[in-house]
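In this view, the complex is presented without one of its protein chains, the others remaining in place.
Per-chain numbering from 1; labels A, B and C assigned in written order.
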Amino acid sequence: MFHHFFAPVSPHTHTAEYVGKLLFGLVFVFAILAVLQAAPKTWRKSIIAVFTFLGGIYYAVEFFWPADKIGPNAGENWLTPYQPFVANLSAVVGSFSVGIGMISLLQFHTRAIARQRAGWGNSVALILCFAAMLTFGLLNQYAPHLTIIPPLLPFGPFAPRAQNSHDVFNFLYLGGYANLDAATFSLIAFYIASASYRAFRVRSWESTLLMVSALIVMLGATFGAAITGGIHPYLSPGVENPWANLRIERLSEWLLTQINAPAQRGILFGIYVGGLAVSLRLWLSLERGAYFDKEI
Amino acid sequence: MSEYLCHLFAPQLLLGAVGTIAVLSRVFKENRLYRLFEHIFLGLALGYGVEITWTEVLRPQFWDPLVAGQWAWIMTVPVGLMFYGIYTRRFEWMSRLLFGVFFGLAAGTVFQDFSGGFMPQVIKSYKPLVPPPPTPGDHFLTLHAVSFVLNNLLFMTILFCVVLYFLFAFEQRNRFIQGSARTGRWFLMLAFGAIFGSTIMTRMALLIDRMYFLFVEWLRWAKP
Amino acid sequence: MQHASDQWHVAILVVLLSLIIVVRILLGRHGAAPFIRRIAGLNAIDEAVGRATEMGRPVVMVPGISGLDIVTLQALSIFSYVARNVARFGNRTIVPTIDGLTTGVAQETLRDAYADSGRPDLFHEDDVRYLTDQQFPFALGVAGLLTRERAAASFLFGTFAAEALIMAEVGQEVGAVQIAGTPSTTQIPFFIAACDYVIIGDEYYAATAYISRDRTLLGSIVGQDYCKLILLAVALLGCVAFTWYQWLTQHHHAGPLIEHLKYIVNYFKPG
Partner (left out) sequence: METSLWQRMQTIDRRVIYALLLLVIIVPILVPSLGGAVPIIPSQQSLDFYNTIEGLAKSDPERKKLVIVDGWWAAGTRGENQWQEQAILTHLMQRRIHFATLSFDPQNKTLTQNIAQNLAAKYHYVYGQDYVLWGYRPQFVPTLKGISSPNGLQEAIKTDQNGTPLGQIPVMKDIKDLKDIGAIIEITPTGSLGTWIGLVQGKYNTPLLYAPTAVMAPDAYPFLDSGQVSGLLTGVKGAGDYEQLTGTHTFGTRATGALSLVYALIIVFVILGNVGYHVGRAAARREGQ
């Protein structure tokens, strides 16, 4: 019966039932929220703790419940099929928060414009670009062939053909967004150069280790091979040269696989255990810190 | 000539080129053009982010099923509205309630993540300290055997020292423990240096590609 | 592995580790406060805040580029502590964010921190600023903010990726004292190169316990240490067993011992 109640209803053939159920859904959830709101304030922390625990219980039980070993659903238990649904549900509810950031940012910039704060012209540009990207992004989805700019001139950069919403979207996304993204990413190249100039100094034992290891790997990747190129990898066909292990590219490879790998794994031990501890504290409402200590 | 000019002023290319120059000019001096493009970038990103949220999540997972008859999705709307409780004193705790559910969801996956994502790493650290049986025709049997054992021993030593360095609750009074932890830090520095060195090429390739875009694709000052 | 039943022994170990942590948390609330070793980068926080005040310029705190997850929450807890000090000195805190939810929580955290220090007047909603939800626009926005606000101190705590160096180098350029901490291992080298102090690896997860000296959190740190030691012991014992096993098989031994060792070696092996 439960299943039947939640079954899809065609809005075209059963319009009344569809609208009724929509209204019911809204009223039902709002009623639950109203009850929660009406509960005594002292209960609120416990209510939050219960909901937090319930939030985590699905994935935890799904993991610990034994899975079928054989049969058509091997590797699954009775909860596994709901995984996509839970993921969808949390994604949908989570996306409703999109407005929070947007409101915060637009508020900041509209205020900057209203008060004509220094650089308010930039705020105008920001809001215009936001509106344009949103509009043409959606038009590109729903009406990509809609003409936006009619063919103005028979020649020139604005091409003799009309620009539709897909073209305008490409102008904004490929011309603007993608190029600015790549340009920002490439800023790192400059900063990596200045950071290595400053950081690679034989100041202490630790900074020396950092520098030597970085230089070996850098050389191993480019012309380092020339420095130790005299050491041939083979003594004679089929016979390895043991000294070839001292070639810079081999040293670099050794640093990356024999030093870097275990060190990173050691860090992982702490990070995974730390993550486990924080997750447990959050799940069981044992967490401490600013947000969690507050009286509500 | 006019063909070249048309190419230079093709809107999409021109916007990309001017934007690239504006962003890169930042490294020399913070300037007006840069500031303008910083804001343009933020505006485009915000619009794009909202558009993606609609087209990739809300439309396929919420709106389409809803109008196709799966009416129960409507119930997510009041739940989503709980986020906006942070704007009022009265309903602020409602947003905490919803945050709590999300924290719970994230925390619930930790067991699977730990067992499936991390435990294999522990198991991969079983490095045998006995060389494998010799391969026939190996000219440097001893060398290979010794380097195999030494490398694996080094692996275990580094792992041991680094984990010891990350212990917080024990006073490191013991000389051996102290020394191991300090050695662990040295190994960490070697590892960080190696990461630094191996990242440079990819980052430089990005800048080279930007220059390719400006000088070859846009200005056409050189052949591709 | 997708389910506990794929390898019960691994799942049991994980449950055991979880129990150790929870029990140590509960034990930590009673008795003497557990010990925690010195973490250099965290001691420098007060110094950085003090210097920012002397210069009369604001403090910028970046809570990483991931959404509101456990890593970001840790960052906000650390920031709440730092912001209290900043407020006490009568200085401003600016927090750029990459996520709507983080913005909300950060605003609340800062408002409380400023109120607790008796300076609610110094907190402005605008100082917690959502920039965008995309990685590189965010980095560029933070760079602009650091420059225009002439930040005197910058705290980079949270999840970071390639964009980390953009923020750290721009902070360096404007002369800010920088303290960074991240569980994203690949970004640590760049923070070491560009920042004054760096919190490495799971020092990040110990940070809240270290600065708040809260007993619950300190208890958790003790539990975590036991877990790390147990996992290290598993790795070392596995190594010894594997070595022994190889030795015996190569020297043509057979018998029950070799079977036992094989069992131990394969105990945690997948499948």
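Note that contacts are C-beta pairs under 8 Å (C-beta built on N, C-alpha and C of every residue); 3 or more make two chains touch, one makes a residue touch a chain.
Note that the coordinates shown come from a computational prediction; the quantities given were computed from them, not determined experimentally.
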item	value
Where the missing chain makes contact, among the chains that are shown	A, B
Omitted-chain contact residue, chosen from B:L8, B:I177 or B:M204	B:M204
Option from B:R89, B:R173 or B:K223 whose C-beta touches the chain left out	B:K223
Contact residue for the chain not shown (choose from A:S95, A:N122 or A:S196)	A:S196
Interface with the undisplayed chain - residues on chain A	178, 182, 189-190, 193-194, 196-198, 200-203, 211, 215, 218-219, 221-223, 225-226, 229, 233, 249, 253, 256-257, 260
For chain B, the residues touching the chain missing from this view	27-28, 198-202, 204-209, 211-212, 215-216, 221-224
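We adopt the following convention: only the chains that are shown with their structure count from here on.
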item	value
Between A-C and A-B, the pair joined by more C-beta contacts	A-B
Chain A and chain C, separation of their C-alpha mean positions in angstrom	18
Centroid distance [mean C-alpha coordinates] between chain B and chain A, Å	9
Residues of chain C engaged with two or more neighbouring chains	2, 4, 11, 14, 18, 70, 73, 100-101, 104-105, 108, 131-134, 136-137, 140, 148, 162, 185, 189-190, 192-193, 200-202, 206, 224, 228, 231-232
Junction residues of chain A, two or more chains touched	62-64, 94, 97-100, 102, 105, 119, 180-181, 184-185, 187-188, 191-192, 196, 210, 214, 264, 267-270, 275-276, 279-280, 282
Residues of chain C defined as touching chain A within the complex	2-6, 11, 14, 17-18, 21-22, 25, 70, 73-74, 76-77, 79-81, 97, 99-101, 103-105, 108-109, 112-113, 126, 128-134, 136-137, 139-140, 148, 162-163, 165-166, 168-169, 172, 183, 185, 189-190, 192-194, 200-202, 204-206, 208, 212, 214, 216-217, 220, 223-224, 227-228, 231-232
List of chain B residues in touch with chain A within their complex	5-6, 9-17, 19-20, 23-24, 26-27, 35-55, 57-58, 61-62, 67-84, 86, 91-94, 96-98, 100-115, 117-118, 121-122, 125, 139-140, 143, 147, 151, 154-156, 158-159, 161-163, 165-166, 184-201, 203-204, 206-207, 209-210, 213
Residue ranges of chain A in contact with chain C within the complex	62-67, 69, 75, 77, 94, 97-102, 104-105, 107-108, 111, 119, 180-181, 184-185, 187-188, 191-192, 194-196, 198-199, 210, 214, 264, 267-271, 273-282, 284, 286-291, 294
